[in-house]
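Handing you this structure, nothing more for now.
Here the complex is missing a single protein chain, while all its other protein chains stay put.
For clarity, chains are labelled A, B and C in written order, and residue numbers in each chain start from 1.
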Amino acid sequence: MLKVALLGAGRIGLVHAKSMTATTASRVVAVADVNMQAARDLADRIGAQARSVEDILADTDIEAVLIATSTDTHSDLITRATAAGKAVLCEKPVDLSLERALATLAAAEATGCPVMIGFNRRFDPNFAALKAAFDDGQIGAGELLSITSFDPAPPPVDYIASSGGLFRDMMIHDFDMACWLFGGPPARITAQGASLVDPAIGAAGDVDTAVVTMVWDDGRLAVVKNSRRAGYGYDQRIEILGSGGLLSASNVLENTVQKITTAGAVSAKPLHFFLERYMRAYEDEWAAFLTAVTTGAPMPVTLREGVAALACAEAATRSLHGGASVAITPDMLG
Amino acid sequence: MLKVALLGAGRIGLVHAKSMTATTASRVVAVADVNMQAARDLADRIGAQARSVEDILADTDIEAVLIATSTDTHSDLITRATAAGKAVLCEKPVDLSLERALATLAAAEATGCPVMIGFNRRFDPNFAALKAAFDDGQIGAGELLSITSFDPAPPPVDYIASSGGLFRDMMIHDFDMACWLFGGPPARITAQGASLVDPAIGAAGDVDTAVVTMVWDDGRLAVVKNSRRAGYGYDQRIEILGSGGLLSASNVLENTVQKITTAGAVSAKPLHFFLERYMRAYEDEWAAFLTAVTTGAPMPVTLREGVAALACAEAATRSLHGGASVAITPDMLG
Amino acid sequence: MLKVALLGAGRIGLVHAKSMTATTASRVVAVADVNMQAARDLADRIGAQARSVEDILADTDIEAVLIATSTDTHSDLITRATAAGKAVLCEKPVDLSLERALATLAAAEATGCPVMIGFNRRFDPNFAALKAAFDDGQIGAGELLSITSFDPAPPPVDYIASSGGLFRDMMIHDFDMACWLFGGPPARITAQGASLVDPAIGAAGDVDTAVVTMVWDDGRLAVVKNSRRAGYGYDQRIEILGSGGLLSASNVLENTVQKITTAGAVSAKPLHFFLERYMRAYEDEWAAFLTAVTTGAPMPVTLREGVAALACAEAATRSLHGGASVAITPDMLG
Partner (left out) sequence: MLKVALLGAGRIGLVHAKSMTATTASRVVAVADVNMQAARDLADRIGAQARSVEDILADTDIEAVLIATSTDTHSDLITRATAAGKAVLCEKPVDLSLERALATLAAAEATGCPVMIGFNRRFDPNFAALKAAFDDGQIGAGELLSITSFDPAPPPVDYIASSGGLFRDMMIHDFDMACWLFGGPPARITAQGASLVDPAIGAAGDVDTAVVTMVWDDGRLAVVKNSRRAGYGYDQRIEILGSGGLLSASNVLENTVQKITTAGAVSAKPLHFFLERYMRAYEDEWAAFLTAVTTGAPMPVTLREGVAALACAEAATRSLHGGASVAITPDMLG
């Protein structure tokens, strides 16, 4: 049983605490948070100790840490934790600054410690089945990938301001998904976007609705659609046109009930909340991390991949403001 | 081009007139109806002549007749038309009296003239595809057949009174479908039913909601559900459980539009009217009849099969009133 | 936190152990089983003690027991546990003998201790949503209920022999579902069945494929279809035709992936195993039991309802052998 620590006891930290304690393959022995009370509350609840980050990193009994702190601390904590010899699972994104993320990548790789980035959607059973079928060649060569990713409702405008913008905060999941499905980052990215949902988001310098096109060197295309407000639920769909057919993964619905009356046939909406949709994915993500740590197998999502997704977000942000497509150059990938 | 006559210019006659004139393989040269004005109106519209039945049967240029008159005239017209050497396509049911239908069968078979009964649903492209997949062995041996057949709204109570009852008037389609799919009539039939839709239907001695179970000699089972009033449309579904899987044909919907809001996902209802759903089936039925007449191939739905469906209806009626299951004996099949 | 004991550490006992330990509202302090080693193994794993049934029933600290032992012990254990003042959740069926079940009902009701029967499907989120919509009047008055319930594969023939037959062992779930949805037991039941899946099942005196029709006093109808072998998965569907429309709950599929090629559009099968489909239902069932015990609210599934389902199974068994429909009389319901 692996002894592990959880850094961060906020919203996403609590999510991870749930999957970390659902397995017997690891034991959470320590929790850290800038808010010591939050750390203590969570630690008490799961039979761990509230400790400082320094303490945790110095404890050689602790083999791995999960970083679920605020984004601006990710790079520093990855660097320190790998320097201390820990295996690391860090929440997305690696950083809001591509430059800093590249420095973190260099530092972490120098230590040889394994780092995984928490792109939880790869572990969603539906998307995982789509990927498996695609890699199995069931629709031949991929040609045109479409990702629809709409949130049910926008976050508070305060959050928007420090989020790094739609591309680094929200679409980064879809960039990773596209790179994962198509085997690496694209050659160029073009972005269009607008603030249609809430003018306050536009006033904060961000967009809430966007379409991004990715082109690979061999001509393959991907298009990602994001909206901060679908209203009816969490809309998460993927579709790949290949030389031999179409593969898609549609939404998970609230239930299977249908009512047919003179007003039409009414079925359930997509699940509304990301936790309902992705709780299983968080569990499988943690299990995959533990397996990789204990067997020494490559991380299922590498830090390098986390940087590639950030490079896409960087390119999309530049394209949105400049109006033209932006190349993903080798120096952006580390 | 086959010269043909249409006997009956009422509602169902008009339906047939449409498919009979949609093909160039036949030409409707004569129309008869007890209502001479109706015959003349229709004849004028399709470039035919209004003539008496006697006249039509005596005209050796006319090779085939389609009988779409009221049910109580079917037996007589089949008998006279085959005696006159015509090929016959007669609307369902053959008769309301099994005894009379058996006599008609004997008389018609003695003439050697081909007779087809108009079980149009066999020609619905969805049910035809289901049958083809089943006969192809795609789900192995059939074990349990389910037919759902709900009308959108009950007919006038006047009609009910002379209809022969739910089993002879409405479920007879489903009896034919079951016999067709499972390769012949069942050994026993059990019926339950009630008047839940309209008390006037019950007062007229009929049921408007019924469940009938059919058992074949080898143990295979079928269950048919009928309702005179689904409200939301014309609900026509078939499902077969086989040793290797499940085959089903679901409803044809009004369109493919879906709306998802916080109130759920709303799709279109099934098509509401039997003509919307089955117009194509009527066309294919007529084409199949013409092909059989001109090539001498066996009729796609024989008079004998029409009698078998009526025997099922007879057994179901008796079971409903007697409470026990009723055997389909050889003398009921002719 | 309620202290509870689990009687039975076999297959279904392990299922319940999982949901019993997933909540903090109860604590399993004792496990009993005729196989002491099985009891010890499970007890060790969940931090409980392996004890005898006598011991458990005598321990006044234990407020409730879950009976997951073999069916032939249910009546005796319900009687003894209620006599000892425990709240009881007992697996279905109450008994294979209606007579014994009625005696148990009388004895248990005399103690005033609450008894719940484990009809887990009522707690499936899909069926629960269907029931809620129906009770809410969304399709008006119920008229015709259809339940499809197919297992993926038959149990060992050994099991069949002591199972009480298809109706008491498998369709009892559907009888309860029908009585629950339509607000009480039907007036009459008619059964047809055959051994189509495995001749050994027929040789053991049982059927593996069956259609049962239920008729309520007011004419409402239900039809239940069972097969021991659907092959493609666990097929669990419900459909209600009401005066104002149709309500249905369809299967839960393995995932939402679809592949479209020239060979057609391929989607996932229904979940294959009852635990995949109903694990959540077992959890909600246990939670509902705990809530009722602690609040004193009526049991969500009463022992009386468990007896009613058994009375339906008894009537279906008699109908299958006798050929006619069988009435559910008041003396069968206790």
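For this structure, a couple of remarks:
Heads up, the rule we're going with is that contacts are C-beta pairs under 8 Å (C-beta built on N, C-alpha and C of every residue); 3 or more make two chains touch, one makes a residue touch a chain.
Given the structure is predicted, the values throughout are model-derived calculations rather than measurements.
Looking at the complete complex, one finds that the omitted chain is in touch with A, B, C. From the set A:Lys225, A:Arg280 or A:Arg318, the residue in touch with the chain omitted from the display is A:Lys225, counting the whole complex. From the set B:Gly219, B:Gly245 or B:Gly323, the residue in touch with the chain omitted from the display is B:Gly245, counting the whole complex. When the full complex is taken into account, the listed residue touching the unshown chain is A:Asp235, out of A:Asp235, A:Glu285 or A:Glu305. The omitted chain makes contact with just one of the residues A:Phe119, A:Phe134 or A:Phe150: A:Phe150. Listed for chain C, the residues touching the missing chain in the whole complex are 231-233, 253, 260-270.
Not every partner is drawn; the one left out touches chain A at residues 141, 143-144, 146, 148, 150, 190, 192-197, 209-211, 213, 215, 219-221, 223, 225, 227, 229-232, 235, 241, 243-246, 323-325.
Residues 125-126, 129-130, 133, 138-139, 244-252, 254-262, 268 are the ones on chain B that touch the missing chain.
The rule is short, and it goes like this: only the chains that are shown with their structure count from here on.
Closest to the protein's overall CA centre, chain by chain, comes C.
Centroid distances built from C-alpha atoms place B farthest away from chain A.
Inter-chain spacing, taken between the CA centroids of chain B and chain C, is 41 Å. Multi-chain contact residues of chain B (touching two or more other chains) are listed as 231-232.
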